[in-house]
Each structure stands twice: as structure tokens, then as C-alpha cells.
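Once you've had a glance at the structure underneath, I'll fire off some questions.
Note that one protein chain of the assembly has been removed; the remaining protein chains are unaltered in position.
Right, subunit A next:
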Amino acid sequence: MNWTWFHRLGSPPSFFRFAERLAPWLAGLSLLLIAAACYAGLYLAPPDYQQGDAFRIIYVHVPTAAISLSIYALMAVAGAIALIWRMKLAEVAVVAAAPIGASFTLVALVTGMLWGKPMWGAYWVWDARLTSELVLLFLYIGVIALNGAFNDPRAAARACAWLALVGVVNVPIVKFSVDWWNSLHQGSTLLSVDGIKNPKMSTPMLWPLLASLAGFYLLFAAALLRRMQNILLERERRAGWVRELMEASR
């Protein structure tokens, strides 16, 4: 199989064209999936036997919370690639992913709070999962703030990559320490060894969740590609390919 197309993606102009073609498809597909998940989750799925209709917030809460963690892992992997191979696109990915990660974390926190009020009787409790998600938000904000403090975008991206790498070692420690400190949040219904063999969720409740999970992942991918495109345009504004692009669009 011919892999040269993959190597070519490492250069900013070909990545830009690739993202330009791919992003609309990802965004469209994600909107379709999220719309279907919302309709099925809000109208077709039966109310929960304990939580009533309040459980329906999982169709937003669970995907955003899961993706908020994935994005940090992605940042760390991109950071390692940026530091080891000095690849420009990986640097751009670290910087581009941080604000998206922060937004997903914020949405997960807010939807969790809205669910917590009727279920636990309080918007906020100092529970382990809530606290570690809050710490995650601060970690994202740290990366964004660090990136903003530099004048040179390459030095900024490399500093952010180091911060993301040290942070990713730290995230499990934070998670573990706050678990040790206090936990009230329910365990995962979906992701457990037993849960895969005999699902604990009924099918009409489960498939909208999976659809929404896929939809939000695609939304993240589309947002990441678009943000990376914008950062590339700004970084390479003096390069020939950006000028040609601007001439062509005029």
C-alpha cells in the first residue's frame, strides 16, 4: 500500500487542503448524529425507573465528560510528537486542542451541576469526580494562559507541550488522590468489564448515548481541524501558499 499521502499531510499546505475537504463532512455527520441522539434521547427513550426524565442529560453529559479526558490525552500525545520530532503540525494541534478541551470540560461540569440539583439536592458537592474534572478545567486554562503569554508561537507551543506532558502524568494522580479523599459519583454504567458482556442499559436508552458519543467526537474532530487551519494561516501568513490562497479567494 502506498503511504506517501500520509507523509505529505505533515506539511502545512497539504494538511490545510486535506482539512478543508474533510472538516465539512465531519461537522455535517456530527450534527446528524447529535440531532438523532437528541431526538431519540428526549422522545423515544423511556424515563429511568429511579431518576425519571432527569437522566436524559446523560446524552450531553457523558459524551462531553469522556471527550474532555480524551482531549487531554490527545494533547499529550501531540505534545510528545512535537517535542521529539519537532513537527509543526503537532505543535499546532496541542495549542488548538486546549480551548476545545476547556469548553467540553465546562459543558460536562455545567450539565453535571444541572443534574446534581434534582438528584443530589445541590448544584455542587466536593465529590471526587467533580473535583478532578474541575482540576482538569484548570489544567486546560493553564495551557491556554501559557500559550497566550509567549510572543513566539513555536516557543509557546513547545512550552505547552511540556506542560501537557507533565500534566498527563499528573492527571491519574489527581484522579486517584481525590478518589481516596471522597467519592459520591456513581460508577460507570457503560464502561465496565461486566457491562460489555451483559449491558446494564436497555437498548432504547443505550443507542442514543452511543450515537451522541460518536457525534460529539466528530464535532471535536471538526473543531480541531478548523482551529488548526486558522492557526496555520496566522503562523504562515508570510508563506507563499497562504498568499496564493488569499489571492485565489479574492
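Quick note on the criterion: a residue touches a chain if its C-beta (ideal position, glycine included) is under 8 Å from a C-beta of that chain, and two chains touch if they have at least 3 such contacts; residues count from 1.
We adopt the following convention: contacts and distances are computed from a predicted model.
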Going by UniProt, what is the name of the one chain that was not included in the view, given "Transcriptional regulator", "ATP synthase subunit b", "Heme exporter protein B" or "Energy-coupling factor transporter ATP-binding protein EcfA2"? "Heme exporter protein B"
Touch with the omitted chain, as defined above, among A:Ile58, A:Leu74 or A:Leu139: A:Leu139
From A:Val174, A:Ala221 or A:Leu245, residue that would touch the chain that is not displayed: A:Val174
Those residues of subunit A that touch the unshown chain are 83, 131, 135, 138-139, 141-142, 145-146, 149-150, 152, 154-155, 158-159, 162-163, 165-167, 169-170, 173-174, 176-178, 180-181
